[in-house]
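The structure under discussion is supplied below as structure tokens; questions concerning it will follow.
On to subunit A.
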Amino acid sequence: MANDIPASQDSNDVPMLSCQGIWKVFGTNKSEFERSGGPDMRDQELARRGWTVAVRDASFDVARGEVFVIMGLSGSGKSTVVRCLSRLIEPTNGNILVEGEDLLAANEAQLLDIRRRKMGMVFQHFALLPNRDVLGNVAFPLQVQNIERSKREERAREMISLVGLEGREKFFPDELSGGQQQRVGIARSLASNPAIWFLDEPFSALDPLIRADLQDELLRLQKQLHKTTVFITHDLDEAIKIADRIAIMDQGRIVQIGSPEDLVLNPGSDYVKRFVKNVPRSKVVRVSSILRDATSSDSVGDIVVKANDRLADVAPKIGGSTQSIAIQDDKGVTLGYVDRDKFVRVLAGVV
Partner candidate 1 sequence: MNVKKILNSFIAIAMSIGLVAPATSMAAGVPESDKPIKFMTADWTSIGLQAEIMSLILRTSGYNTKLVVADDSGRYPGFEAGDLHVSMETWQTTQLNNLKKSVATGKVLDMGETGLKGVEDWWYPMYMKERCPGLPDWKALKKCGELFATADTAPKGRYVGGPVSWGDHDENLIKALDLPFEVIHPGTDAAMFAELKAAYDRKAPVILWVWEPHWVGSVYDGEFVKFPKFEAGCFDDASWGPNPNMTGDCGKPYGWIKKMAWAGGEKVWPCAYEMIRKYDMSNAQINKMLIEVDLNGRSNEEVATEWLKNNKDIWKPWTTCAG
Partner candidate 2 sequence: MSLALRIDNLPHIARSSVKCVVAVVAMALITNLGPGWLSTIPDWLMFPVSDIVGDSLTWFAREATIGGIAVQEITRGFAGLIDKPIEAAVVVLADGLFKGRGLDVTQSVPPLSWLALGGAAIIVAHRFGGSALALTTSICVAFLVSFGLWQNAMITLSNVLVSVILATLLGLVLGIWSFRSTHVENVTRGIMNVMQTVPIFAYLIPTLLLFGYGPSAALVATVAYALPPMVHNTVLALKSVPAETIECGRMTGCTQRQLLWQVQLPTALGKIAVGLNQSIMMTLNMVIIASMIGAGGLGFDVLKALRKLDIGGGLEAGMGIVALAIILDRTSQAIAKRAAHGKHREPGQWPIWKVVGLWLVIATGIAYIFEPAQAWPKDYVISTAVFWNDLVTWINIEWFDVLDAFRTFALLEVMRPFRDALAAAPWSMMIGLLAIGAYALGGARLAIYCVALALAIVMTGYWGPAMNSLYLILISVTLAVIMGFPVGFWLASRPQLQTAANLTLDTLQTLPTLVYLLPAVMLFRIGDVSAVIAVTLYATAPAIRYAMIGMSQVPVARLEAAQISGCTRWQTLRWIRFPAALPTLLVGVNQTIMMAFSMLIIAALVGTKDLGQEILIALNRSLVGQGIVAGLCVACLALIADALLKAGAARAVTHRHKKED
């Protein structure tokens, strides 16, 4: 599962992507906004000037290899954030660091270079080029870099087989189903082997069954590729399934950032609480989140569960037992115990 990849940072401790105090305000520009002290303005003041705030003071870091999901309803500003991160939309204020380098300071040529080599993006409506076949679409980012034909096609074929579309190389987008089209979109976004992977509601336009398939596919790919991923969605279930960490946005503001468990167990506001209310906890909460330290009465019995297991996974084992259950890490070291009583209460949402 996604959480097997530790959300830790690499040795020199620089996050892959760092975003500090990002504002996007429509109706003004950078210098005017700064001059008039925009970041400190109240809502009414902003509105009085006829400015529309799409993103308000968003800050977060994304660690190397982490899957960072930005979740919000439509109009919450989540798509604007991801476009600011790639400068498809120019932020009005704030800083964006890519591997410690200032993205907003990059000139046109540098920006092109960063996008070509470091970033890949998947779009909600696939954004395939209808006049190119699958091979041509996947090879497109490489063609833009003027990589010679045989090389770029070789790489494209690799990507196509990675997403399981071998044999469809010569098909055109209109000849493919929606799910297949998005597989092409995914292959294309990975063709130039980017370090950062943006996915803007990639599965929203798909049927539920195909959506689930592609979510699994994404997890499989991520396990293999360890991309630093920013994933936008309006679907909390999807976010929980995929995310290492989730940022919840509301009206342009990031209201809470945390792991799926954090959000479910400790919602920071009523807004988040309403969101997570209906999430089945058993599928989110890990056993490790509810363990207590060992007491003298505990002993490692027949039933042992892994720290990373979710409650739902271990429920059948725990359900029939009366004694407390030992929790061990992957190496078999016992980390603590959980009582049946506590287990049931968490499942029921009482705690």
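Here, a residue touches a chain if its C-beta (ideal position, glycine included) is under 8 Å from a C-beta of that chain, and two chains touch if they have at least 3 such contacts; residues count from 1.
Inclusion criterion for the candidates: all candidates are chains of the complex that A comes from, given by their letters.
This is a predicted model, so every value here is computed, not measured.
Set subunit A beside the options 1 or 2, and in this complex the one it touches turns out to be 2. Listing the residues of subunit A that touch candidate 2 in their complex gives 83, 86, 88, 112-113, 115-117, 119-121, 123-127, 129-133, 140-141, 143-145, 170-175, 188, 192, 198.
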